[in-house]
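Next up is a structure, given as structure tokens.
Here the complex is missing one protein chain, while the rest keep their positions.
Order as written gives the chain letters A and B; numbering starts at 1 within each chain.
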Amino acid sequence: MAIDRKTVEHVAALARLGLSDEEKDRLARELSGILDHVADLSRWNTDQVEPLYHILPIKNVTRDDAPARSGVRDDVLQHAPKSRPPFFAVPNVLEE
Amino acid sequence: MSAYEPVVGLEVHVQLKTASKLFCACPLEFGQEPNLNTCPVCLGLPGVLPVLNGRAVELAMRAALALNCRISEFFKFDRKNYFYPDLPKAYQISQYDLPLALDGFLEIQTNGHSRRIGIERVHMEEDAGKLVHAEPGHGVPPGTSFVDYNRVGAPLIEIVSRPEIAGPAEAHAYLDALKQIVRYIGVSDCDMEKGSLRCDANVSLRPAGSGKLGVKAELKNLNSFKFVEKALEVEIDRQAGVLESGGRVVQETRGYDAAKNITYSQRSKEEAHDYRYFPEPDLPGFAVSMQDIERARAALPELPAVRRARFEASYGLPAYDAAVLTAESATADYFEAVVRTGADAKKASNFIMTELLRDLKSAGLAADRSPVRPEHLADLLQIVASGEISGKISKDVFPIMFQTGKPPKEVIREHGLSLISDASSLAAPIAEVLKENPKAIEDFKSGKQAAIGFLVGQVMKKTRGQADPGLVAQELRKKIGQA
Partner (left out) sequence: MIPTLTAAEMADRVRSGDLRAAEICEARLAHIREHDPAVRAFVTVMEPEALKAAEEVDLRRKSGVALSPLAGVPIALKDNLCTRGVETTCSSKILKGFIPPYDAAVVERLRAGGSPFLGKTNLDEFAMGSSTENSALFLTRNPHDPDRVPGGSSGGSACAVAADFAPLALGSDTGGSIRQPAAFCGVVGLKPTYGRVSRYGLIAFASSLDQIGPFARTARDAALLLDAIAGPDPRDSTCLPDPPPAFAQALDRPFEKIRVGLPKEYFGEGLTGPVTSALDRLKSELKDLGCELKDVSLPHTSCAIPVYYLIAPAEASSNLARYDGVQYGLRVETKDLIQQYFKTRSEGFGREVKRRIMLGTFALSSGYYDAYYLKALKVRRLIYEDFMKAFADVDVLLTPTTPTPAFRFGEKVADPLQMYLSDIFTISANLAGLPAISFPCGFDGALPIGAQLIGPALSEGRLLRIVHEYQKNSDWHLRRPRLARRDASRVGTAA
């Protein structure tokens, strides 16, 4: 399948990736090439095949409801790009 | 408005009453210092992994069963991907195509009749954190928000109703019934102020009698049941206005401004939502056996509707009493503990509904924390029945019991409240009353039987209610006859 620039822009917006014009064109080309290769899969009929979600034979993995405080807060805040302990700080979301 | 009928669906998030978060061991405490209850897992630091809280699964399953859902034989978790600073991993672990439970219903009461509202699904997911908008000054650059992740990862169930709710009042009734059940079974506190119950509403209009659904708006941030009702009312009016003027309703998210009593569009410049759900690779799936379901069902307490019916049938209580007593499981338990000691059911019901619930309410307590133990209340009712004190005095005794936690006999003794049942000690007050009320004596003599009641009242006043009214009436008649 061919990926056009508009699709690239839509996907980049979903992934929150800022792309230059040059990058958009290149990605449209590269992704189209990869998806052409991937299209080979359609040769195989999988109507009766269950998707493989987990390769593991294990299920029902749980832990006890035992609370414990990690004590990492101050360490993490100290290394955060911006914080105002005890909070992390971010710029506002500017709505229109 | 009459040309259209509203269709409402509710999405209710309930926080499960666990001690730790859904996927990590951080404690869940309301009102804790910001970010104290965080760890690498809920902060989404690189490389760490979620591990499912088994108690949360138990509670979620219990809620699903109480809502008459079918528990899935196999369920799994999925990632819901979106960017927001209150979501540290930029995905929420939720359930998409194979949720915990499907196809239930909730029985609701409106205008005295009962109706079933379908429940589409119940699924588990983790909560997000909280953005705190900073007040300017204190060296905070303008345009900064603060983030508190204490709540991130709290275990939630989302209960999605079918679009079968007929309007604002029914929505309110649905929420009341839902909250009652969920609290009853000990799954959540359902405290909207603490955020342990949250509600979004989908609402659309369709021509009356039509089977097709119209375009819906999603109302968010409705932080009380009253606001849900009001927001739905104004949104229904708004949509009716749009349709009647020939316009079209747009599918969108809307907020509710309680001060202005309006709904407003919350469209942002963000890309249209595409959550790109996919199976959470870090969590193996969950297989539920019949035995698991039976065990969870067996652990389920009697639900409010069943209990209400039983209270009517086996205690002979009026429907109203049964409803009030079974509204909270603690109250119903209390009532049954009182009756178990042999107290008369109706008398116990009256006393609990008027005296106990009033005092509990003002003390902010549930019945299981009542300072008056059920056996003490039963004793009190027994003392009234034996004639040792009057019903009126019992209402003075009770508040003291409530304050002190003491048994009724002790309170009565300490406060000298036992009934004056000795005719000789009534002689003086009766003589006084007769002297002060010659008119009433005349009236009685001329055949007005009601006058005796007035005189009894006067004597009771003088004895501060401690006299046995029957004995007073008998003595009064005797004295008037002699005169």
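Note that in this section a contact is a pair of C-beta atoms (placed from the backbone, for glycine too) under 8 Å apart; a residue touches a chain by one contact, two chains touch by 3 or more.
These figures come from a predicted structure and were not determined experimentally.
K.L.:
Return the single residue from B:90, B:240, B:258 or B:480 that touches the missing chain.
P.N.:
B:90
K.L.:
Which residues does chain B use to touch the chain missing from this display?
P.N.:
Contacting residues on chain B, toward the hidden partner: 40, 43-52, 79, 81, 83, 85, 88-91, 143, 145, 147, 269-270, 274, 276-278, 281-284.
K.L.:
Of the residues in chain A, which ones touch the absent chain?
P.N.:
Residues of chain A in contact with the hidden chain: 3, 7-8, 10-12, 14-19, 23, 27, 30-31, 33-35, 37-42, 44, 46, 49-56, 58, 61, 63, 72, 75-76, 79-82, 88, 90-94.
The rule is short, and it goes like this: only the chains that are shown with their structure count from here on.
K.L.:
Could you tell me the distance, in whole angstrom, between the mean C-alpha positions of chain A and chain B?
P.N.:
Chain centres of chain A and chain B, defined by C-alpha means, are spaced 40 Å apart.
K.L.:
Within the complex, which stretch of chain A touches chain B?
P.N.:
Contact set of chain A toward chain B: 10, 13-14, 16, 53-54, 56, 58-70, 72-73, 76-77, 84, 86-96.
K.L.:
Give the list of chain B residues in touch with chain A in this complex.
P.N.:
18-20, 25-28, 33-40, 43, 45, 51-57, 76, 83, 85, 131-134, 140, 143-149, 268-269, 271, 274, 276, 279, 281, 283-287
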